[in-house]
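Structure first, then comments.
The complex appears here without one of its protein chains, the remainder shown in place.
Chain lettering (A, B and C) follows the sequence in which the chains are written, and residue indices restart at 1 in each chain.
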Amino acid sequence: MKIIEKTQLSTNVRMDFPILQRKLVRNNDEIPLIYLDNAATTQKPQVVINRIAHFYTYQNANVHRAVHQLGEEATADYENARRLVQKFIGAAFPEEIVFTRGTTEALNMTAHVLGQFVKAGDTILISAMEHHSNLVPWQILAEKNKASLRFIPFDENGELILDDLFNNWDDSIKILSVTHGSNVFGTINPITEITRKAHEHGCIVVVDGAQSAPHLKIDVQEIGCDFYAVSGHKMCAPTGIGFLYGKKEWLEKLPPYQSGGEMIKSVWLESSIYNDIPYRFEAGTPNICGAIALGEAIQYLSKIGMAKIHEYERNLTNYALEKMQGIKGLKIYGNARNRSSVISFEMENIHPHDIAQILDHQGIAIRAGHHCAQPVMRQLKLSSLARVSFYFYNQFEEIDYLVKQLYKLREFFN
Amino acid sequence: MKIIEKTQLSTNVRMDFPILQRKLVRNNDEIPLIYLDNAATTQKPQVVINRIAHFYTYQNANVHRAVHQLGEEATADYENARRLVQKFIGAAFPEEIVFTRGTTEALNMTAHVLGQFVKAGDTILISAMEHHSNLVPWQILAEKNKASLRFIPFDENGELILDDLFNNWDDSIKILSVTHGSNVFGTINPITEITRKAHEHGCIVVVDGAQSAPHLKIDVQEIGCDFYAVSGHKMCAPTGIGFLYGKKEWLEKLPPYQSGGEMIKSVWLESSIYNDIPYRFEAGTPNICGAIALGEAIQYLSKIGMAKIHEYERNLTNYALEKMQGIKGLKIYGNARNRSSVISFEMENIHPHDIAQILDHQGIAIRAGHHCAQPVMRQLKLSSLARVSFYFYNQFEEIDYLVKQLYKLREFFN
Amino acid sequence: MYHDLYQEILMDHYKNPRNKKNLDYLSDQETHENSLCGDSVKIEIDYDKKTGMVKSVFFDGRGCAVFTSATSIMTEVFENKPVEEIRKKIVEFISWLRGEGNEPDLYGFEEIKAFEGLIQYPVRIKCATLSWHALEKELGKL
Partner (left out) sequence: MYHDLYQEILMDHYKNPRNKKNLDYLSDQETHENSLCGDSVKIEIDYDKKTGMVKSVFFDGRGCAVFTSATSIMTEVFENKPVEEIRKKIVEFISWLRGEGNEPDLYGFEEIKAFEGLIQYPVRIKCATLSWHALEKELGKL
């Protein structure tokens, strides 16, 4: 047995999340909530909840064009949030950050604005482990532009098989879009290396950061990618906000996505002149309070430290992997060397939905389903999987409890 | 002088809005905030702020696919919000409501999904008083599909000139998209009549409801329109949420807009099968909390009563119009018989930006600029206008104070 | 020990589903899928055209305990029942689980009571009703 450090995060972060104090009622008893569905969405610390209330209690106004105090304040805080995101991911300029609803919108925007660079006969390359959000937009673009869509395969550990791709690079590949962290296997893909090699061939690189930015220190300049998409709600921020990072050189030459207020400099009845970046990509009233609260979440995470969060989650995950592997009939999917805190599994003779529902009865929230990754499921010849996913506020004791319940489950079904 | 009823709204609604209690600091003195920029965005009542905090404190989870209690609760509340919106605007089915970021996204979505119905040589008809959000998406569609864009003109009162249009209907018109309420003139357009006539010719009717839904009782079935777009943040709800109403028969036959999680039924590596409505149009994690808070805002507004709100605002607006018309050198743009609480004006020798900034110094928040309606400005041969816009929490005393300050302003500049 | 849903009776249907058989001969078009979890089912109806009676219902498909037991019970409930009545009962069963109607009388089959607990789990209702919806569609093709 490997020795796994059970050190806690130094600050008692659990107290920062009011929902983690919630009790659930089961058979007239109160039981604690054990939230292990963090890859779907994370909980929000009190400071973020307070920031939202503060905005609407004292500051609320529309941004940009206002010449009054509330408007100036809201605009300053909104633009400050952009700078916080910029620093959080190591972007060179604040205008490289475009606020979106989340990763899905960021990837749709990217596929839309890059459309002109994909000609008939070109290839768009993604991986076979993508979330639907990083698959369907490219399917649609490929079909529209008569390009083909190709897939980097993954092996039995849930790692991408890259050698063949880079040894026999196909010059028709114009865009490569790949996830940094898999939401099924927990694999952290070697995105820096992939980017470097793809760039050698002049290929545009897009990264789905939905499962990585919440857990790792990201430096987009070090990675070198051209676009990076993130959801705020998976990293302590509210729903309805996320962002697309795009290299300035790219954003500056790209057309807008949605159109309306703010994205145009000058509108005539018959045509329009587009605004500067990032506003060109933010049509209409944005999710102002969402962006500001995302800034608050980022400050909260940074205070704990992304390196510390990552290390703690690694210990937690290793601990869980080891304990779960001991359960007979339980099979874990994904065994990458470099991985995040997502663990997908199945149990002999027990359907994932039944696992999830019975665990819920014990207060444990996990996910069961195809995780918006049906092609992955098909390759594994499964229709669904159970998945636990941790965040830095989870505890070793919660894993002990989970494992105990999984043992009971096995007993009950056999 | 007409006699205007100065009756207050029966409930003391002002107390429901914490920001209206805010004091601004000017020359070391505290002065009250007088918020008259409601057409840009409205303030939020405490119940809405509390609803957001409640969601993140007790309920937060991702919606739909979850098999755990938090997920079930979040899903139930999210879908309940959809039903609240449905009832608020008198839609026949909850699935006719698609949540969007706001009006701009709703109109972009509409223009996108209707693309297939616009062929080369067809005409898209909008009005010359549209907000950029209801202009630029159609410009883009017209250009892409080689259709032409035509405009219903407006007269010196800011009313649409419709007779000519309907007496000489042009059968190439396939889509008519027009605003219900003008954000410059305050005009409430006769949208029911317009819809009826356009439908006689089989023309699709889209309505921009950004400036009407917050102030009037809307019944989309009575109006009869095919699509109706609304922003939550202009009606007491948070930023980042709004909706598109689309008739079921339409939504069912339209393709998706964005793609990713939730909008597909079945995804294969090469192609996908789209989900049922409304999910087909809600790709990715939606603004869950935003939608729920919008539901709360709707309940709040309904409790006061939209008819009451409308009547109170009409009295307030008539009072303001009368007082402002008395100021020499002040010119009001927009004199429609049926109007909302938006008043745009200019003052001789005083630039709108100076008006706004000096009023801000007195604690009064108004807007100055082109109001995202540059074509309107060009027709009026203006580059910008000052605008005050009321909501039901504004008071007659605030208008008295505004008028007093406008008199002072005139004096100072002359 | 566990949630009501997982009481013995349902677990029995789960572990020993009735009227389950290999229906590989049916095409993909005749497969009914739950888009939430990817579970799917095929239905075979043994129908007597003259009398308008369904003699037996068979199914093929793997899924969760809720799906399997709801399907197994369904095949038992509708043995030797007239088509028109089956249609009505299906609608009643689905409305009941959606919280829109009362518990239907399914010829005295007490087992269905177990599904009552589902009403608070809208996501799982699809598991319980997948086969019922599927049967409804297949009846339409008779």
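One rule holds in what follows: a contact is a pair of C-beta atoms (placed from the backbone, for glycine too) under 8 Å apart; a residue touches a chain by one contact, two chains touch by 3 or more.
Just so you know, these numbers come straight off a predicted model, no measurement behind them.
Contacts of the undisplayed chain with visible chains (whole complex): A, B.
Checked against the hidden chain, the listed residues A:Ser172, A:Thr192, A:Asn275 or A:Asn335 yield one contact partner: A:Asn275. Of the candidate positions A:Ala66, A:Val205 or A:Ile218, contact with the hidden chain is made by A:Ala66. Although one chain is not displayed, its contacts with chain A can still be listed: residues 64-67, 71-72, 75-76, 265-266, 275. Interface residues of chain B facing the missing partner chain: 351-354, 357-358, 361, 368-370, 374, 377, 383-384, 412-413.
Throughout what follows, only the chains that are shown with their structure count from here on.
Centre-to-centre separation of chain A and chain C, using mean CA positions: 37 Å. Separating the CA-averaged centres of chain B and chain C is a span of 46 Å.
The multi-chain contact residues of chain A, meaning those touching 2 or more other chains, are 353, 357, 368-369, 374. Among the residues of chain C, those touching two or more other chains are numbered 36, 121, 124.
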